[in-house]
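Structure in structure tokens, see below.
Some chains omitted; the rest stay in position.
In order of appearance the chains are A and B, and numbering begins at 1 in each one.
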Amino acid sequence: MAETVGLIGLGSMGLSMAHNLLNKGFALRVYNRTPDKASELIARGAQEAATPAAAAAPGGIVISMVANDAALETVTLGDQGVATALGSGGIHVSMSTVSPQLARRLADAHREHGSHYLAAPVLGRPAAAAAGKLFILLSGPAAAKQRAMPLLMALGQATRDLGDDPTQGHVAKLAANFMILSLVEVYAEVLTFAQKNGIGRQDMMQVLTGTILDAPLFRLYGELLAREDYTTPGFRLALGLKDVELILATGAIARTPIPAADLVHNRLLAAVARDRGELDVTALALGVSEDAGLR
Amino acid sequence: MAETVGLIGLGSMGLSMAHNLLNKGFALRVYNRTPDKASELIARGAQEAATPAAAAAPGGIVISMVANDAALETVTLGDQGVATALGSGGIHVSMSTVSPQLARRLADAHREHGSHYLAAPVLGRPAAAAAGKLFILLSGPAAAKQRAMPLLMALGQATRDLGDDPTQGHVAKLAANFMILSLVEVYAEVLTFAQKNGIGRQDMMQVLTGTILDAPLFRLYGELLAREDYTTPGFRLALGLKDVELILATGAIARTPIPAADLVHNRLLAAVARDRGELDVTALALGVSEDAGLR
């Protein structure tokens, strides 16, 4: 039987991953800042950990999937963080979307304790997580990758190896989210352009996905945007704003102007200012439509 | 045997289409503003027409694939234009990327002569045209669509029917090019973002096309952008600029802000101002890289 794995963070992604791991026979120790999220997992046999440290076994593997840099820093380096608890030989599989800068610091901190930081952020929405269909963008020490591989294979349909540097998996994840968020903006503009010139959003979406854009990502976002369904939060808009802020900060540090990201940033800022942060990230399309005098 | 078809405009797209039609057994009368482009087709049995009108037979079918609104207006309504020559029952299959406004005017003019204007702009680069793999965005009178269908099926792998209104095929084409051009900009920004943060352009491209962006369009543009190959003109940058100007004009008439198109517009304007108009449209990525201090 597979070893017991710690899992920290039971948001929509973490919870979907936890169910998938239980389905595949892994034993879990789970921790969440607000404990009630754990109940359905405990009912399925997971152990509850009272602190991040309690989710980690000395020399074991612990996965984190939390909301942002601050949360990851707390669960790793805080008083009850995993960095000390993992101890020699442990592995921290860090799957959140966080800054490369924080990854660097955490990798250094783990190394001091003899444990390993493995960047392993994922591509996929909660449904993909539940189905074990995530893509995992991996970077870190080779031995840690090898040992974590069975676990990763349970979580994802494939991994992409970005080398040894603990920041590179996170850079790739930010680049991918930059691509996705920009596509949502562009797609929303294209559908609104069509709509205002007499072609229905559904018709235009079908033209595109039936010809040049025959890819799952485009079908997924195209369906949502075409029928203006913004209330099923798969990728919460407020989290999208956090991501684009990481993208812009990472771009600025590297002296790289990325105006398409500014466009998305302003659209998401305006959406949050209008209390739309809990909607799906596709709800940035509301601003596109409103600027065209629609709705 | 199929009827003899007129073909006006032997740029890289028109020429590729002509070879494909000859391959499939169509007889052609071809016209180009500068005649030397026709020689290789004449060697294969096509007849040369001295004027646009001479490419059209009364009641016949003539295809146009020209550079811009002005050229299409000249070959249609000019002294030797096809509008008069086609006469009663003729069909003008208009495959260029032109403004919906011009399409409206030409459709009205054809109607006065008893002929039909069929909007049939295409998605695909010259290689797709040569292979008969274009997608054709069709709108216009139902009877004209039906009669032109065998010809269209020779040119494209599929048609999408946008209804009776002669503008709608062109709106859909502009919307699709808006999507494509914006994706090139976004893709170039994403690759530059990755490159400046330590991930090679090829590696980043493979991460994306191997996961969320597994679509032909992304493979095609991803390959070009990743290896910074901007000298094989499949979609000439200066034509891309013309397209985005049509897109912005059509957006403005419909009171639709499309800031992603402005981004592309400025990138293409700057490229032309730097004498890059003859490169492929992917060369807008040069500006993205230069703004990041690369190259």
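Note that a residue touches a chain if its C-beta (ideal position, glycine included) is under 8 Å from a C-beta of that chain, and two chains touch if they have at least 3 such contacts.
Please read these numbers as outputs of a predicted model, since none were measured by experiment.
Novice: What is the copy count for the full homomeric complex in this file, when 2 chains appear in place?
Specialist: 4
We take it that only the chains that are shown with their structure count from here on.
Novice: How many degrees of rotation carry the C-alpha atoms of chain A onto those of chain B, rounded to the nearest 5?
Specialist: Fitting chain A to chain B on C-alpha positions yields an angle of 180 degrees.
Novice: Where on chain A does chain B make contact in their complex?
Specialist: Residue list for chain A touching chain B: 100, 123, 135, 137, 158, 160, 162, 165, 167-168, 171-172, 174-176, 178-180, 182-183, 185-187, 189-190, 192-194, 196-199, 203-204, 206-208, 210-218, 247, 250-251, 254-261, 263, 291-293.
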